[in-house]
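One protein chain is absent from this view; the other protein chains keep their places.
Chain IDs A and B follow the sequence of writing; residue 1 opens each chain.
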């Protein structure tokens, strides 16, 4: 059902020393993430929680040492995992997740990194056998004004989303052009970037949407922004992608492991 | 019956439980500002006493390994003086290499930036190596708490590669006193099954040999950096390839002499009583020797080890050269389509 250019390259358990690991490569942006999960481990007394497992997420950049951007990424991943992992099954232990950014077009771009990080982490948690309430999947969508120029896109990557709504004035503008899992070049032409993560049941786990149109700022930025109803339609589409295709990707990746 | 209260649960259970890392090497960030306000590089956080350790090696394992050595056998069937198979694979970018030595796996990535040179060395570029071990390699490593292995590794790489001037820093100069290339090698340790030092060294050297710098033309006051699609980037000027070889001393052989094992696995490293690292290049020139403490070994044995290291390095050097050549051929063949599109002068 999923066309192959959109399916990420997943390699399960490449690291022999970890409890669970996964290498994930996004096919269109060539971002490669390697995560390893260890747990439940012994926890430091000062981090110990009496009824829950402590989750620790470490994000290591591909170039340079970890800074505030990596701390923010690990904070976002941590808050998503807290609602997925059943921490009351292993209280007073530590579940340690380490994510290494192996390759990225742009090591400083948060939207390009967040989706692969989340997906890779969820897969390696499943491999490690950490008890989870449900699975989730993340997708990165970019909204453009015109179809991407001078960039090759994979089949099925670009689609149109009807705006609909109250005013039906101009039909040419009644559709948004959405690109799924864009690479850096497409993102540079985009108006807004949205990373949405949904669980299998359709619960919203994480939203990171931002305006990213080009411009030199100041008064030229006065008209930017998007409408909330457009966003909701986009989020619904993201939900469909995560709940159907995302879960399908997980199933296929774990098919020979008899996890489900 | 006796009642003992349990410790109170902590009230701040909603605090984020990720650790702030610190770098084993804080390089001076080159910012577009005169003031190096590097508040973004993170500082150390102090931890309490206990940290997870590797399980202690059992007596049965120890006896087995040492007895096998007495009969000139190693647990994984190798010879006493043979390396595990070295696998090198390169990424899409130049300067990225993935080295596997059995189960040990290290990634190395080279990146470059143009900065102002140091005031006392206006004609040299800079080169830093960053090694930060994390829990990915082994749960006994922690972010922000460098172990002895961390210190030893960074010191050895410093001596072997930087101090031995393997990389010609003067070739990195663009405009004397104003602009130079600043190279950075980031090593990521993915899996630890012994012999991280040798693997890290091979990874760094291979990545340096693989990396390409963009071509720069200077005309008067303007510096033009040509993107890779316009001009073919040039390799770095490496004067020689120093490669580390680590010997581990453990057990006794049939003559009662200490055994010098090459390329120890994690199990053998846990049992060893001493070690020595020799860095040699293919011409047999020794760049550095390090034997810090450990069991006393006769000088004759150490000389034999150094000679053996020189032999081994010849083989490793050839392997690296072959791998680089194969990768270059694969790129030129157009297996990587995007790179093929960029080369405008291929149509001869």
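Just so it is clear, a contact is a pair of C-beta atoms (placed from the backbone, for glycine too) under 8 Å apart; a residue touches a chain by one contact, two chains touch by 3 or more.
Methods note: contacts and distances are computed from a predicted model.
**Student:** The complex has one chain missing from view, so what does its UniProt entry call it, picking from "Origin of replication complex subunit 3 isoform X1", "Exostosin glycosyltransferase 1", "Ribosomal RNA-processing protein 43" or "CHCH domain-containing protein"?
**Tutor:** From the choices "Origin of replication complex subunit 3 isoform X1", "Exostosin glycosyltransferase 1", "Ribosomal RNA-processing protein 43" or "CHCH domain-containing protein", the unshown chain carries the UniProt name "Ribosomal RNA-processing protein 43".
**Student:** Among the options B:128, B:147, B:171 or B:267, which residue touches the chain absent from this view?
**Tutor:** B:128
**Student:** Sort through A:39, A:62, A:116 or A:246 and give me the one touching the missing partner chain.
**Tutor:** A:62
**Student:** Contacts of chain B with the missing chain: which residues?
**Tutor:** 1-6, 8, 12, 14-16, 18, 20, 23, 27, 29-35, 37-45, 111-116, 126, 128, 175, 178-179, 182-184, 214, 218, 221-223, 225, 227
**Student:** What does the interface between chain A and the hidden chain look like in terms of residue numbers?
**Tutor:** Looking at chain A, the ones touching the missing chain are residues 50-51, 61-69, 71-72, 75-76, 79-80, 82-83, 88-89, 91, 104-112, 184, 187-188, 190, 193, 199, 203-212, 214-229, 231-232, 235-236, 239.
The rule we apply is simple: only the chains that are shown with their structure count from here on.
**Student:** With centres defined as the mean C-alpha position, give me the chain A-chain B separation in Å.
**Tutor:** About 30 Å separates the centre of chain A from that of chain B.
**Student:** Taking the complex as given, what residues does chain A use to touch chain B?
**Tutor:** The touching residues are 15-18, 30, 34, 36, 38, 41-42, 44-52, 54-58, 60, 62-68, 70-71, 74-75, 78-79, 96, 98, 100, 102-103.
**Student:** Mind pulling up the chain B residues that touch chain A in the complex?
**Tutor:** Touch residues, chain B against chain A: 6, 9-10, 13, 16-23, 25-26, 40-42, 47-48, 50-52, 91-93, 96, 103, 105, 107, 109, 111, 130, 132, 134-139, 143, 184, 186, 188, 190-193.
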